[in-house]
Structure formats: C-alpha cells, structure tokens
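All protein chains of the complex are present and in place, except for one that has been dropped.
Here is chain A:
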Amino acid sequence: MKKKFNIIGKRKFFFIFSTILMIICIGSLLINGLNYGIDFKGGTIIQIEMHQTFKTDEIREITDTFDESADITYAGEEQTQLMINTQESLNEEQIESLFSKFQEKYDLKGKDLLSSEKVSATIGDEFKTQSILASVIAVLLILVYITFRFEFLFGFSAVLALAHDLIAVLGAYSIFGVEVNSPFIAAMLTILGFSVNDTIVIFDRIRENRRKYKKSQLFELTNDSVNQTMGRSINTTLCVLLAIISLYLMGVQSIQDFILPLIIGFISGSYSTIFIASSFWYVAQEKRQAAKA
C-alpha cells in the first residue's frame, strides 16, 4: 500500500506558513510597490551592440546630452551590449542622433542598433487598468464556472488558492525588484488558468469520493483525495518546470520576462493545491456541517 501523508491533519502548519508568506508579500507590495518597466511607465530603451566591453562613464558622456537620468546597463552573452533606458521618451530624431554619436565614437554599423523602444506614459496607464480588469473578469468567470459545476465553496477555495499564487508572484517581483512588463501580465493570466486547473483535480476527486465516504468521515475523505491526486500534481508541475526552465536558461530576455513569473507561479500553485486549497475547503465544510447538525 502506498504511503499516506497526513496533510489535512497538519493544516495549521501550512496555514501559518502561507499567512506569513502572504504578509511578507503584501507588505513588500505596499512598501516597495512594483518596479514597472517601459510598458507601464513609458520611456525609451535603446539596445546597441558595442562589440567590446565598455565603461559606463564613457557612455554617459554621450547619453548625458540627452537625458542625465538615463540608466545604463549591460546585456548580451559577453556583456558587450549596451542598454540605455530613459524615463522621458526621446523622439525619433533624438534616437537617431544619439546612435550616430555612438556610431562615430565606436565605429559601429547601422545594424548594431539592435532595438529601440519608445512608449508614452498614457499607454502604460491604460495597459495597467486593462490588465487588472482582465484578471478580475477571469477570476469571476472561473468562480462562476466552478460554482456551476461543483458548488460555491469549492469555487471559493480554488480562488483563494489562486489569490495565494498571484500574490506570491507579485510579492517575489516586489521583493527582488524585478521589472514588470507586458509579458508579465500574460504570465499572470496563465498562472490564473493553470492554478485553478491544478486545484480542480483534487476537488474533482473529492466530489467523486463523496459517494464512498460517510458524512462523518470528512477528514478521511479530504485527506485521501489529496493523497490520491498528489502524485499527479507534482509530476505535472515537474514536467512543466523541466520544459520552461530549460528555455529560461537560454537567456533570451523577453522570454525570461515571461517565464520567470511562471516558474514562481507554478511552484506556488503546486504547493497551494496540495496544502492550502483542500485544507481550507475541509475547514469551511466542517463548520457548515456542524452548523447544520
């Protein structure tokens, strides 16, 4: 016989752990906020292949004539690429004249201007509002669907686990100051879909097992269901992580922007599915049964 873990019995431990985690995440979000990137804040990013390592002081000599508060960072495998990030949007003429100064000084070709991006601040604001709207609508629709297919308490527990995962990702981004851009939003909505997917498998099992257990066996029902579906939850998460971590390690910036939140979200999702969602359902269901009795 397979070994059975007493997960529901140790629920207090996991509740406390998650509560502390949530407090830290929300605290950091309130204090530090998020480090919004160009997609939200507006500004200009210019990426140039320099074919050599360079000192930021030399770069500043040129960039200061355009924007003294510009951020200068390194990029590329051998750190030979230059990223210039300004808060104020530079116009096309400015971008052109900035690059031509680099061309002169470092003897660069036209194609060495790897990319340039310019976003106005108003677009960023709209994008933020739209992203929040999208998340709220998605959560509500999922809640309605689970209520329709299962019952409200399952839906509520799944959404709670989901909130746990989203806050964990936001918190990690806030604590480590990772830049938030539009791929992040796509990632959050993906987590939103898959976190619930994960939870539903357990709830589906509880729904099925209910026929086999007595009402008084609520604890056994929940704990057995979690144990029966745990292998699947871990293996699926493992497969997804194997696939996306390999991609992450290849070091393509815009892919990393998308995958990093997914990695955090999937780990949190697997954890919250096994240790939080059904434990919470169990506690609430027990209260409900006690009230009825």
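Worth pointing out:
The criterion applied here is as follows: contacts are C-beta pairs under 8 Å (C-beta built on N, C-alpha and C of every residue); 3 or more make two chains touch, one makes a residue touch a chain; residues count from 1.
Heads up, the rule we're going with is that contacts and distances are computed from a predicted model.
UniProt records the chain missing from this view under the protein name "Protein translocase subunit SecD", selected from "2-oxoisovalerate dehydrogenase subunit alpha", "Protein translocase subunit SecD", "NADH-quinone oxidoreductase subunit I" or "Sugar ABC transporter permease". Although one chain is not drawn, the whole complex shows that of A:I26, A:I72, A:L153 or A:L189 it is A:L189 that touches it. Note that of A:Q47, A:S157 or A:Q285, the residue touching the chain absent from this view is A:Q47. Taking the complete complex into account, A:V240 is the one of A:I72, A:A163 or A:V240 that touches the chain left out. Touch with the chain omitted from the figure is made, among A:F14, A:F258 or A:F280, by A:F258.
Although one chain is not drawn, its touching partners on chain A can still be listed: residues 2, 47, 49, 92-93, 95-96, 110-120, 122-123, 130, 133-134, 137-138, 141-142, 145-146, 149-150, 182-183, 185-186, 189-190, 192-194, 196-198, 200-201, 204-205, 208, 228-229, 231-232, 235-236, 238-252, 254-255, 258-259, 262.
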